[in-house]
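Every protein chain but one is kept in place in this view of the complex.
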Amino acid sequence: MGKVGIVGYSLTTFRDDADMSSDELVFVAASAALKDAGVDRGDLDAVSVASIDAYDGITISNGWTAPAGGGYGKDATRIQGGGVAAVMSAYASILSGAAELALVAGGDSVRFDDTVTSNASYDVFFNRPIPLFNLSSYALLATSLLRSGAATEEDFAMVAAKNYRDGAGNPWAHVRAGYSIGDVASSPMACWPLRSLEIAPCSKGACALVLASERKARELSDNPVWISGIAGGSTPCFGSWAETMEMKGLRRAITRSYRMAGIGNPAKDVDAFEIFSPAAPFELAYYEPLGLCGKGGAPELLRGGVTSGSGALPVNPSGGALCTNPGNCGGVYRVASALNFLRDHEGARRAVVQDSDINLGIMGETYHVMVVEKERA
Amino acid sequence: MSTPQVMKKEYNMHLDFSLPLGKAYTKWMQALKEKKILGNTCGKCGRIFVPAKPFCEICFEEPREWVELDGRGIVESFTVCFEKFRNCPDPPYVVGIIRIGDAATCMTHFIGGLAYQRPEEIPGQIRIGMAVEPVWAEDRTGDPLDIAYFRPVK
Partner (left out) sequence: MEKKAAVIGIGYTTYCSNRKETRSKADLAYEAVRNALDMVGLSIGDIDASVYTSVDGFEATVRPARMLEAFGQGLNIPLVDVNTGGSAGGSGFKEAVHMIEAGLHDIVLLYGAPTFNNVVDNQQVLNTASPPVFEKPFGIGAVHMGAFYAARYMREHGIEEYDYARVASKNHRAAVKNPHAHLRHGFSPEEVLESPMVTWPIRLYECCPTSSGAVAMILASGGRAKELCDTPVWVRAISSIADTFLSGFKVYRDFDKLKILAKKVYEKAGIRNPLKDFDVAELFNPFAPFELMEYDALGFCEEGKSVSLLRDGVTEIDGELPVNMSGGVVCTNSGISSAVNRHAEIALQLMGKAEGRQVKSPEVGLAHSWGGNMGQFHTLAVLTL
């Protein structure tokens, strides 16, 4: 199978509010990414937009953002499952031979209430009327972790504080206040057992990546970053609660992308992880499926400082979603954050990006995981 | 044997949004308050955009020059709506695709001020290429409806 490289990328800083419309924001990120890659719009073969209508306030919202991503007159598509799913579309486009150069972009400008939006993603008969929405679904998972002894409330506050500490040092991040464990633990209870500082904000900003075929990547870069693994998995919405907690969809995406990338021992083979944890408990719940520890080993890993940005096994060195959480381009931002890590850390060669659509809540969710690696450290 | 009865559930999705318009759109909208129709120009290809654009889709650059147009345009296409749809105006109403001056792009707007006895006569009153001019609304807020409609130039 051929290779696909990432030859350029760009992000804007993330904030509470955007002062640009969605198309303008995406244009800014896309043109900067093209410049970073050393190509222009004329060289592009395809554009893949990461967004959902409900985060843009327009039906068929890719109509607005595809031209902003350079897609006028070109083969443009829009994937709704998160940034890494959009990357996979561009990746497949290239490997199929349909494109040599593809741009992946997303942008968040519009203000909306993500609890109302997520409620509208649940089925009309059973869950929407309750109302189930993203935060309450996160809280259900958090309760399961607490009551099964998998984690404590203090662990939730600790992982949140770890994210905030790392975000404080990230110039692109939205929330850079560097909240302490004390700040988190005393923040108002939002949806028991989750406190407000254990839940991601809604961030505005944009991000774009330029992907290339192997031939083109070698032309454009002398040390390309390759996508060495990419896979997805889903979980049913009306399965048992045990199924929801087991997250087999996540495990499938991890197992297959690791296999593609030849990752046998993640703690050794991977230098950093950027994962989508829109509420503190998720990061803890994902350590074991990611292969960082055995079952029940997450709190110890966390407490030992291993997964902090400066630790031996950084997880969310960008500060994660608790610091930066744009609905549309979150997955693309996580890829960009992983690329930043590889660029900024000497000797770092390989990173794992885990993404999903759980900004809409859990149950019925889809995960996508990808592995990026530099040809040489 | 009777057909099975199934239950029905009425539902809708009500989502509220707030959209920042950004520099180019905001400037264009504000000008409408002063009865001005502006366009911006791509420095690379020279195309004039009405409504203004934050970037030229073709050259992929920000258009930096602004021009003021006199507001006259021509009809590139149109339709006359005869049926009532929810949240849409009462028929008959005419929507046109209008090119203002030398703009490379067209805008969508109402065409009004037509004389007719029966609504069926309206399509015959409108020619492709017909010259039109804006009729301004009394109350203007920085919105495309600051122009109430376009009417044929006498």
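In order of appearance the chains are A and B, and numbering begins at 1 in each one.
Everything that follows uses one rule, which is that contacts are C-beta pairs under 8 Å (C-beta built on N, C-alpha and C of every residue); 3 or more make two chains touch, one makes a residue touch a chain.
Computed from a predicted model, the values in this text were never measured in an experiment.
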**Q.** Touch criterion as defined above, residue of A:6, A:33 or A:76 at the omitted chain
**A.** A:76
Q: Among A:54, A:104 or A:191, choose the residue that contacts the chain missing from this document, as touch is defined above.
A: A:54
Q.
Touching the hidden chain in the complete assembly: which of A:83, A:107 or A:249 does that?
A. A:249
Q: Kindly note down the residues of subunit B that lie in touch with the hidden chain.
A: 4, 6, 11-13, 19, 21, 25, 29, 51, 57, 76-83, 85-89, 93, 95, 97, 99, 104-110, 120, 122-123, 127-128, 143-145
Q: Would you write out the residues of subunit A that touch the absent chain, in ascending order?
A: 1, 23, 47, 52-54, 57-60, 62-64, 66-67, 71-81, 85, 88-89, 91-98, 117-118, 120-124, 127, 230-239, 248-249, 251-253, 357, 360, 363-368
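Note that in this section only the chains that are shown with their structure count from here on.
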Q | Partner subunit B, residues of subunit A touching it in the complex | A | 17-24, 27, 31, 34, 40-41, 54, 57, 67-68, 70, 72-73, 109-113, 116-117, 120, 124-125, 128
Q) Which bits of subunit B are touching subunit A when the two form their complex? A) 9, 11, 13-25, 54-55, 57-61
